[in-house]
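Just one protein chain is left out here, and the rest sit where they should.
== subunit A ==
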């Protein structure tokens, strides 16, 4: 029974070789930018050179600006992000939260994933504002990494995410304060 599975995967591999462009089912990028188009957080789950990233950010902003009010939160992103790319955005005060993903995902669910992300931010920063986003760059990424991991949705419960993030901050704080002590301990141990 192992053999057929093995073989099927060989076959898939061959297809991959022939169509290297074939994109995988995943979230492709998460962007946070303010209403003036300044990026506040940019995470691309497929590698893109810096110039390309900038181009995408500019394009996304141009699209978002041109959207009238009271329309859907979904935009077709094929023209600047490759085939089958779609974009969901949500506007909070001065920030746009943008998820770019491909056809396999459910737009409404993505909209709620943005919501989960923002709710989590809000709980972590207590009334999150743009400044929090700017100054807590690494914490933003920590939170995002708990929700989306390598382009796949990892965790969708904001309670769980907060728990994880708090634990990380606690341990980080502990490790920096212990650091001086631990050095002497480790040197003592190594003796």
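Everything that follows uses one rule, which is that contacts are C-beta pairs under 8 Å (C-beta built on N, C-alpha and C of every residue); 3 or more make two chains touch, one makes a residue touch a chain; residues count from 1.
The criterion applied here is as follows: contacts and distances are computed from a predicted model.
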| item | value |
| --- | --- |
| Protein that the absent chain corresponds to, by UniProt name, given "AP complex subunit sigma", "Ribosome biogenesis protein WDR12", "DNA-directed RNA polymerases I and III subunit RPAC2" or "AP-4 complex subunit epsilon" | "AP-4 complex subunit epsilon" |
| On subunit A, residues whose C-beta touches the chain left out of the figure | 1-2, 4-6, 8-10, 12-13, 16, 24-25, 34-36, 38-39, 41-43, 47, 50-51, 53-54, 57, 68, 70-76, 78-79, 92-95, 104, 106-109, 111-113, 115-116, 118-119, 122-123, 126-138, 141-142, 145, 149-150, 152-160, 164, 167-168, 171-172, 175-176, 179 |
